[in-house]
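One structure, pasted below without further comment.
Missing here: one protein chain of the complex. Every other protein chain is in place.
Every chain is named by a letter (A and B) in the order it is written, and numbering of its residues begins at 1.
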Amino acid sequence: MSSSPAVGPGAPAGQPNHLRRFLTLWLGSSIVALPLVIIFIGPLLGPAGGNSAETSGEITDMKVLVGVATPIILLVMTFLLYAMINFRQEQGSVLEGPAVRGDARVQSLWIVITSVLVLAIAVFGTVRLESESGDGSGSGPKPLTSPSGPKIPVQVIAQQWLFTYRYPTYGGVETTSLVLPVNKEIEFNVTSLDVIHSFWAFQIGVKADANPGVDNIAFSKPTREMEFEVHCAELCGIWHGAMHNEARVVSDTAFESWIGEQRARLAPATKVLPGYSRTYTPEPLRRAE
Amino acid sequence: MSTTDAQAQAVSGPAPDTRPVWRRLIGFNLLTAVILGVGGYYLGWFIGHQINTSSFAYEKATDENDVALLLAYAFGVVGFLIGLGFANYPVERFLGKPASLREKEGHGTSRYFGLCTDHKVVGIQYLVGIGLFLFVGAVNAMMIRTELLHDTPTFVGPNQYLTLVGVHGTMMMGIMTSGILGPFANYFVPLMIGARRMAFPRVEALTFWLLMAGGFILASTIFFGGFPTGWTGYEPLNDQAVMGMDSYIIFFALVGISMVLLGLNMIATIITLRAPGLTWSRLPIFVWATFATAVLMVLAAPMLIATLLMSALDRSISTSFFIVGGGGSSFLFQNLFWFFGHPEVYILALPGFGIVLELIPVFVRKPLWGYRLAIAGMLGVSLMSFFVWQHHLFVSGINADLRPFYMLSTEIISVPTGFIFICFMGTLWRGRMSLTVPMLFCLAWAFNFLIGGTSGVVLSDVATDTQLHGSFFVMAHFHYTIVGGLIFSFFAAIYYWVPKMLGLKFNEKLAKWHFWLMFVSFNSTFLPLFALGIMGMPRRVSQYEPHLLGLNIWVSISAFVLGFSMLIFLVNVIYSMVFARVPAEANPWHSKSLEWQVPTPVPVNNFEQIPVIDSDPYDYGTPIPIGAGQTAPAGA
Partner (left out) sequence: MASQGENLPLGLMVPPVAAGSEIPPEPPDVAGRTLAVAARLLCGATTFFFLAFLFAYIYLRSLNQNGLWRPPHEHPNQGWGAAFVACVVISAIASIVAGRQMKAKSPAWVASALGALVLGLAAVAVQCIEYTVQNFGPTDGAYASVFCGWSAFYLLAVLGAMFWLETHVASARRARARIGRGEPPPTGDIKEPARTISPGMDAAIFYWTFLAGIGVITYVTLYLV
């Protein structure tokens, strides 16, 4: 077989123009696949976007990232298939291929395009993160940005192996079920009493680790009345898998009536609870000896 | 010269050993090592119980004596190493005797069961030892997937389940850090650079035996109650755990020491023992990958050792590094661990890069495309891996100012990783590919690592990481990169190089069955895990939401098929090495690399004469004629 000349992508006599064929295959498949992925697979990449402001942000981000990934994945996979079919050696022969050690243009193009792409994704991610006040992620005791307007603080206290929820603006009542009013900005203050846990409210797009002695703040604004699951997402001991509960987003009035009922019912317990604080350190302070 | 004497003796065969069996067994060998190891274990246990007395009432009440177990393990390892003969050289040097290279060698198969300073023997020891512990880890994985066949805890209790998860992860991570460097770099780096030995042969043997001791210690955790933290060993759960946690600590500390020494040895060898004419720009890409990995090993592993020692102190003598109630911080552990942990995963990935880029030129008969770009990619990955670790902590409550920086650095690290892919593709371009089994594994590597790598980019964005952290999406990501990347390249290296190491051919049909079954079942097992993560299944649980049951059953069954494909490989090994025993030629792949130019079996001193190198090993391909459109003569 003839070898290809070193200069230019032109097809030598007798050989098809592999580059043109491959690029056609790749671009063609990308143009077909990309809209299909974004339209049909995109909405499946997380809990429904309509659940909360955070989930819609997360679905958007997933669509962008998966959308960028699709042509890249297609590039390499089409290439592998193309190479396996077209650049074969006959069984038993040991013919040599062309002694090409590199191509400065292709290398530079690759470096530039990948760098630009990566920087663009990073900028996109940063802008979205900060414009969405952390997008449901646990942002520590001093988040960079927080949503404007009134927020309802809900403290999530994690312990082995149970979440409890404390509402400081409602008398500091501590309940074992989480109920939230719809269309209100919620400020979760997540902390732990013993080991590291993680408060993962899947359907409303919130995850914040619970570290002992740390107040981890995450924001969310649920936009639909629904039931959702809360799971612990950080291994915390043998009943880590059992550490989950059901929670609800209800209308304003339903929430007010629920919290009033909880306050009344749990008043004796609230009296003996320690005062509301950002973190709690169970006594004794020193190590057991 | 004693070298020629030794060679002359080798030709005529060693003098037969006429001593009685019991006499032959006395000496510094594995039996002595085991005896002294057990002795050391009980000595340490005894001392620990003497030290740890009234001030630690908790330990008295529950018979939980971490000091005793830690000392027992430590003394046991020291006894084990003394029994193998590792203390002989330090003691001799302490007494001022001059440095000598090789111990009085045993011969025959006994070389493989003790301290041997021949790097080829150490390479084969590693191959077998790693295979053994990989098997243990894989059995754990099969048990995990059996448990996950049902959405509530069914077969094993929660503590056993977490121990299964922990031992699987820890065993795999600890053993596979040396998975490629141990067997293949130890065996082939001296051959590839034209040297007769590694720089520090005893240290090389030490890294192997440390790993073996560690593996058994980790497996022994089941006798002490297992450990509940998974491979990441997070405090304060770590501190709360029963004595089995100490097995994890000691294992990982031994792995860390082994890593530092292995990396040190590799770097010293590559820098100082290259043959004349072997400049840095002529070095095989596998040696470059080994170098990049070794740098990470030397620098990152000491962090791990320090962190584990702090954990051990917290557990045994009640210091407060990580205990919030005493002034410590759980974040400290996370930061320290991941500062090691992230370079660790590149320690796993880089040798895979080296293997595939080393192998594909041989199977497409073209030089490696973009040699300098590939090196830049590897060194870039190596350097950048120290600057990304906080992406494991995006939702943990760290300072929110830091997150955009780590998002950026994590995404940037995909650029040098991309260099490896363009070099891979450029090498394949217009090549003459023969689909041998090693080549198939390399192609599968590209497929798998691509998916693994891009899922990593998806995770690097903080907003998406919010949903996906701690879920099965992360599991899928790292299994694709570590199993799909590292293990597939590990098998590529095995099928490629074992004919040289052992001089025997693998059965081609069984090998192809192994590959296809493994590739299909691997993807069938781990691709759905992305979906499971997106659907909200957390990691390390044995109970999950019922609507995820169907997908989990599919995954478990695929995992069993994956396990079965490994059995095919085992059958191939036993069949080819024990029964069929077809001798392999000296250079079955017609490779131009230096390690294939020595005869099979490889002579004890590697080369008759140290070669003088005048080019890199990628001298394939018909040269390009100057002027377009000319037809060059076909073939070599």
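In this section, a residue touches a chain if its C-beta (ideal position, glycine included) is under 8 Å from a C-beta of that chain, and two chains touch if they have at least 3 such contacts.
This is a predicted model, so every value here is computed, not measured.
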| request: Consider the whole complex, including the chain that is not shown, and state which of B:181, B:243, B:260 or B:517 touches that chain. | output: B:260
| remark: Checked against the full complex, the residue among B:156, B:306 or B:402 that touches the missing chain is B:306
| task | With the full complex in mind, choose from B:87, B:268 or B:520 the residue touching the hidden chain. | result | B:268
| Full-complex contact with the absent chain, from B:335, B:507 or B:524 | B:335
| field | Those residues of chain B which, in the complete complex, touch the missing chain | value | 2-3, 6, 9-11, 13-15, 17, 90, 93-109, 111-112, 118, 120-121, 124, 199-200, 260, 263-264, 267-268, 271-273, 298-303, 305-307, 309-310, 313-314, 317-321, 324-329, 331-332, 335-336, 339, 502-504, 577-578, 581, 583, 600-604
| request: Can you list, in ascending order, the chain A residues touching the missing chain? | output: 213, 281, 285-287, 289
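Keep in mind that, in the parts below, only the chains that are shown with their structure count from here on.
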| field | Approximate Å spacing (C-alpha centroids) for the pair chain A, chain B | value | 30
| field | Sites on chain A touched by chain B in the complex | value | 1-8, 10, 12-13, 18, 44-47, 54, 57-58, 61-62, 65-66, 69, 72-73, 76-77, 79-80, 83-84, 87-89, 91, 93-103, 106-107, 110-111, 114-115, 118-119, 121-122, 125-126, 128-130, 132, 134-144, 190, 194-196, 198, 200, 202-203, 205-209, 211-216, 218, 229, 231-242, 281-282, 284-289
| remark: chain A partner, complex, touching residues on chain B are 55-58, 153, 157-159, 162, 228-230, 232, 234, 236-237, 240, 318, 320, 323-326, 329-331, 334, 364-373, 394-401, 403-404, 407-408, 411-412, 414-415, 418-419, 421-422, 425-426, 428-435, 443, 446-447, 450-451, 454, 457-458, 460-467, 469-471, 534, 536, 538-545, 590, 618, 620-625, 627-632, 634-636
